[in-house]
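Note that this complex is displayed minus one protein chain, with the remaining chains in position.
This part shows chain A:
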Amino acid sequence: MRLLTHNMLACNIKGVTKGFPLAIEVTKLETKESEMNPDFLRHIYPKLDWKALHDAAHTLGLNDIPEQVEPAMLEDEDFLQKFHHALLEVHLEEGALICPETNRRFPVTKGVPNMLLNEDEV
């Protein structure tokens, strides 16, 4: 699971009002290189919750993601490379996602987060 997907996931247990962003518990990370597509990054940027990406990246040890982004930075090759790496190249292979409100743990196994709820949580 990449941080791109982490940015899209929220805990939706019945009654939870703020299930986003999910905290990350890292057991195993993998880096898989991929070709950078600046247009994709510029396109996806406005859809991201940047603070969630920033915090998640820091949890994964990617400390060069700035807290705030200026539009001009999206033209900067160096920044785009770091953005690309954090968003798309680092995969959480084993670990968990934790609901910020209930501390419910959603396991991540072989790169796949399991968001299934129990019957009493729906």
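Points worth noting:
Following the convention adopted for this analysis, a residue touches a chain if its C-beta (ideal position, glycine included) is under 8 Å from a C-beta of that chain, and two chains touch if they have at least 3 such contacts; residues count from 1.
Following the convention adopted for this analysis, contacts and distances are computed from a predicted model.
Choosing from "Methyltransferase small domain-containing protein", "Trafficking protein particle complex subunit", "DNA-directed RNA polymerases I and III subunit RPAC1" or "Cyclin-H1-1", the protein name stored in UniProt for the chain missing from the display reads "Methyltransferase small domain-containing protein". Shown as candidates are A:D39, A:E77 or A:D120; the residue that touches the absent chain is A:D39. When the full complex is taken into account, the listed residue touching the unshown chain is A:T109, out of A:T27, A:N63 or A:T109.
Residue-level contact of chain A with the missing chain is found at 1-2, 4-5, 7-12, 19-20, 32, 34, 37, 39-40, 43-44, 47, 49, 88, 106, 109-117.
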